[in-house]
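I have a structure here, written as structure tokens, and I will follow up with some questions on it.
Missing here is one protein chain; the remaining ones are kept as they sit in the complex.
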Amino acid sequence: MEAFSDGVIAILITVMVLDLRIPHGTTWSALTDSAPVFLSYVLSFVYLGIYWNNHHHMLMATDRVSGLVLWANLHLLFWLSLIPFTTGWMGENEFAATPAAVYGIVLLAAAVAYFVLRSAIIRVQGNRSTLAIAVGRDLKGKISPVLYAIGIGFAAVNRWLSLAVYVAVALMWLVPDRRVERTLGAFSRR
Amino acid sequence: MEAFSDGVIAILITVMVLDLRIPHGTTWSALTDSAPVFLSYVLSFVYLGIYWNNHHHMLMATDRVSGLVLWANLHLLFWLSLIPFTTGWMGENEFAATPAAVYGIVLLAAAVAYFVLRSAIIRVQGNRSTLAIAVGRDLKGKISPVLYAIGIGFAAVNRWLSLAVYVAVALMWLVPDRRVERTLGAFSRR
Amino acid sequence: MEAFSDGVIAILITVMVLDLRIPHGTTWSALTDSAPVFLSYVLSFVYLGIYWNNHHHMLMATDRVSGLVLWANLHLLFWLSLIPFTTGWMGENEFAATPAAVYGIVLLAAAVAYFVLRSAIIRVQGNRSTLAIAVGRDLKGKISPVLYAIGIGFAAVNRWLSLAVYVAVALMWLVPDRRVERTLGAFSRR
Partner (left out) sequence: MEAFSDGVIAILITVMVLDLRIPHGTTWSALTDSAPVFLSYVLSFVYLGIYWNNHHHMLMATDRVSGLVLWANLHLLFWLSLIPFTTGWMGENEFAATPAAVYGIVLLAAAVAYFVLRSAIIRVQGNRSTLAIAVGRDLKGKISPVLYAIGIGFAAVNRWLSLAVYVAVALMWLVPDRRVERTLGAFSRR
């Protein structure tokens, strides 16, 4: 399951690069024309990186899975698989209202799917498992969906506000999540 | 063999996302125009998820392979590899008769290939192996090809009937296959 | 190295599917129009399957690698990576002379690269290693390059002769290579 998930996320993160269309012309301005596409790419790269990172840590602390967990995992991968699509749509239309809202909806759905997956894993592992303890109150996990919803609302008002919220959530997660790591201690290479 | 198969299925499931072309325009209606493409994507995502899931369980209960098994496995992957193609064709033509029939034919061929692969594995493992016992009567496995054939027939009559059959088979499999799992008990993370 | 190679071959085998362009129209004749593309796809799928299979068996019998082996491996992957390109070119032009010759040249180069890789591995492993013994006289490995060369020559004369040679070589290899397998005995799932 870990290898498969890592594979899917690895492919998603690189498939996005295919939406970076080769610019027409060979000037610097031809390159800067694709700046919105590039910015969307960077943002989604960071988001997929965060998901990979957290997912990786979570499975580190998981030693048993069930059929339900496998499907909860596929459900998460489904929403993540839509990120390249929404990234391309948003980037090519310079963060227009609808694409920016749809981008937020996919992020929101992925956050919910991640929460569902974690709950399913904790149910299999038990409440006293390393994971259950490591997760604790999970402030970030609770704030994120609220912020995504705000970002989606902002899309109709001002695209840059909306984008700012998405960037802020990404930055919030970039600060490494020390909870699981601290509980597990330094962990092995694999 | 497991890593390679997982890799191929992971790539197939994400390659389909490339057929979700970025809509022209930035309105909600531009998005809903691609609804048939999106629905085909969801259906095929679920099918590939089912195959990955069952394939994963099957290899869990497999500890010896032969040259024949490797080729039976590649044969299954071949039919699965045609799913993105038929998905795109069916989605872009709003489930027209021929694409819908071809979609069913590929599903049918994949089901047969899966049956062949499992038989090859059981032959190597022996009739008293965990897998042979876990599989048992395999009602679902026997009904599915019949249903696919019905779906293919319906395609000429009414595309929605055809689609309904494909969705029904997917739902039937989504109910987790507890047979192997029950026999194996809770299994390890990898 | 095994995981990386498996990954690259898995991606190549599925990337080819992207060259199966969705047909225009929804009729059966729209589908049969892409028959040459489809046939090229099947042929290359089988070739990549053969390479994966043999490569997999070879690494099974390998327990030490060197920097040279890593590069010999990348060299093989390089030629294999050109297969989707030549497959598409040949298929879209209905096996025209030049694309059919180029297809054979890539197959020839891959065969040479495979031979170089195996020699590099045997040099690290030693002449008394399982692999060195299992390989033995390697008739198939010696005939294949000759046949590819004949196929390339035929391309200028008659495209179907050329294609027939490529198909014949593939069939020759499809007969499972029992040499290594017999020496190793039944091998483990991974």
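Going in written order, the chains are labelled A, B and C, and every chain counts its residues from 1.
Criterion: a residue touches a chain if its C-beta (ideal position, glycine included) is under 8 Å from a C-beta of that chain, and two chains touch if they have at least 3 such contacts.
The model shown is predicted, which means the values in this text are computed figures rather than measured ones.
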item	value
Which displayed chains the hidden chain touches across the whole complex	A, C
Residue of C:Leu74, C:Val116 or C:Ala149 touching the missing chain in the full complex	C:Leu74
Residue ranges of subunit C at the interface with the undisplayed chain	1-4, 7-8, 11-12, 15, 18-19, 59, 62-68, 70-71, 74, 77-78, 81-82, 84-85, 88-89, 92-93, 96-99, 102, 124
Residue numbers in subunit A that touch the chain omitted from display	3, 6-7, 9-11, 13-15, 17-18, 20, 22-23, 26-28, 30-31, 42, 45, 49, 52-53, 56, 174, 176-178, 181, 186-190
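One rule holds for everything that comes next: only the chains that are shown with their structure count from here on.
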item	value
Subunit A and subunit C: spacing of chain centres that average the CA atoms, whole Å	37
Whole-Å gap separating subunit A and subunit B, where each centre is the average of the chain's CA atoms	26
Of all residues in subunit C, the ones touching two or more other chains	7
